[in-house]
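Only a single protein chain was left out; the remaining protein chains are all shown in position.
And now, subunit A:
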Amino acid sequence: MSTTQVHANLTDEQVREISGNLDEPEWLLETRLEALEALEELDMPDVIRTPGRDWTNLHELDFESLVDPLNAAENKDQVGPDEVDVLPWAEAVDEHEELLKEHFGSIVDPQENYLTALSTALFSTGTVVYVPEGVDAEDVTIRTEQNSRSLFNYTLVVTEESSSVTILERQSTGEEQAEQYYSGIVEIAAGENSYVQYGSLQNLSEDAYNFTVKRGVTDTYATIDWIEGNLGTQLTKTEVSTELNGDSSETQIVGAFYGHNDQHFDLDVKVWHRAEHTTADLVTRGVTDDVARSVYEGVQDVGRDAWDTSSYQRENTLMLSDESEADASPKLIINNHDTEASHSATVGQIDAEDLLYMTSRGVDPRSARNMLVEGFFVPVLEEVDVDELREDLEDLVAARLRQRT
């Protein structure tokens, strides 16, 4: 399977130029160059296979023409309250080099696969959110509007002891092109007894490709809650995951997606229980319409030392058309018997009895169906702390329903 293409058009010089423009120290440049060199040997990330079928074929993507390393036009907003550092990458390099040295690439290995390495070698924009000890911060917002053919983005969140932060990250497309590629890596290091809610709303152009890995690591008593909303792109491959490394740490991973036309979503959700008394709750709900496809894989991995683990996973997909496709595989790996766990996945269509119940009370069939779909997302939306994210997700779902013929 290792038919991964190496970029003939990517050079050391380009990587040096990107790094130099950001005034990066030598060790960062080295990390980038090593990632570039590793491309030759690295494979594409794992995709989900069902018998006789690869759902997502990343090899088909023509990265050669998609990637335009020195053009990274974007509009960016990076805002947050005063007590928190919300820094563009170059400023973070300047002000927090030790922090970056400690955390950059420590959670998502740059050489984990071909696409993480590509992202590491070429990222030209990024944000570092640093929350000092004891600070409670809300409304950190990172908006990225892509105006270039390719854009490689990096985000690092570090929370110190007993701090908390809610972050909303959103990606959209400004100037549309026939094909665009967005790549994002997010690392979160949640310090002892800290709380992070990281909400993401991906609403890129429906001609775009998207590869994202978001991963967090918890210290003792820390909590990382993810909200992962996917509406845009023609192909999205994402992973959202948490390593529960501290005793009594927790995570919740909440996902919502809505695919229509020929959109394709490949969604990985993972949790590794690596300490005692940890809790994970994975909840994803999605809709597929037209000829859209979704493939979901959720993994709860309970390690040998993860005594007293609680781990729950639910995934529900609602298919609005007969031609759309959805596959879901929840997986549970238990290496410690002291575990309470559940996992389930359903794929279904709108229930005819539910619809009749509503129409028999006078609601017209389209409104009834739309209420059912909007209601279907409510359990997920209820978990969102950030009003802007919840409201925008609601509006985008409502607008997409309205578009239906």
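To be clear about the criterion, a contact is a pair of C-beta atoms (placed from the backbone, for glycine too) under 8 Å apart; a residue touches a chain by one contact, two chains touch by 3 or more; residues count from 1.
Criterion: contacts and distances are computed from a predicted model.
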item	value
Listed names "Methylmalonyl-CoA mutase", "FeS assembly ATPase SufC", "NADH-quinone oxidoreductase subunit I" or "LAO/AO transport system kinase", with the criterion being the UniProt name of the chain not displayed	"FeS assembly ATPase SufC"
Which of A:Asp54, A:Asp109, A:Asp247 or A:Asp354 contacts the chain that the document leaves out	A:Asp354
Interface residues of subunit A (partner: the chain not displayed)	351-354, 356-368, 370-372, 374-379, 381, 394, 398, 401-402
